[in-house]
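Have a look at the structure below, then the notes.
Every protein chain except one is present and positioned as in the full complex.
Right after this comes chain A.
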Amino acid sequence: MSEQSLMETNGTLPPTPSHTVGPFYGYALPFPDGGEIAPAGHPDTITVHGYVYDGAGDPIPDALLEFWQAAPDGSLTGAPGSLRRDPVTGGYYGRNGVDFTGFGRVPTDADGHYAVRTLPPGGAPYLSVCVFARGLLHHLFTRAYLDEPAGDTLLSGLEPARRETLLARAEADKHRTYRFDIHLQGDKETVFLAFD
């Protein structure tokens, strides 16, 4: 349809509906450096990793996660270059190793596991996470908090057990590594967000 036929009387356009990402995005959306958000070799790099589970507690091997966050200085402008491509072959060049784009994209593997390497955000200490999956008709937003900031209105408004689902936990036996699992359904169901 064309936009002229869509404009409603209050001057807004009704949105295009969401659909599931389906099972076959794997050759289109993931890219080799998708989880390498931190510039190569940066000493402040942290790893955030975990598993995505369904309502039966089984890992989901065909979910796609996207991450968006502030840069270490708190800026939210991002930078191009996450998907940098090779103009000779049309293939992926990989990130330039210098710029911090603030954006990451990783599919879960056959075990339902994902990992991203990034820099701690400045300002509010969370990574925004957008979840796509076969079977999920409309993506879901959540947040991976690396810290529990005082006065955070989202966290303070949640029951402790629900709040816990948004907290990425530092793993004592691993170097600068945080565990953040996502449960789409069930007793440990992750808190998912709506923005207005």
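We adopt the following convention: a residue touches a chain if its C-beta (ideal position, glycine included) is under 8 Å from a C-beta of that chain, and two chains touch if they have at least 3 such contacts; residues count from 1.
Rule of thumb we're sticking to: contacts and distances are computed from a predicted model.
The protein name that UniProt records for the chain not on display, among "GDSL family lipase", "ABC transporter ATP-binding protein", "thiazole synthase" or "Protocatechuate 3,4-dioxygenase subunit beta", is "Protocatechuate 3,4-dioxygenase subunit beta". Residues of chain A in touch with the missing chain: 1-3, 6-7, 11-29, 54-56, 58, 60, 66, 68-70, 76-87, 90, 93, 96, 101-103, 121, 123-124, 126, 128, 130, 132-141, 153-154, 157-158, 162, 184-185, 189-196.
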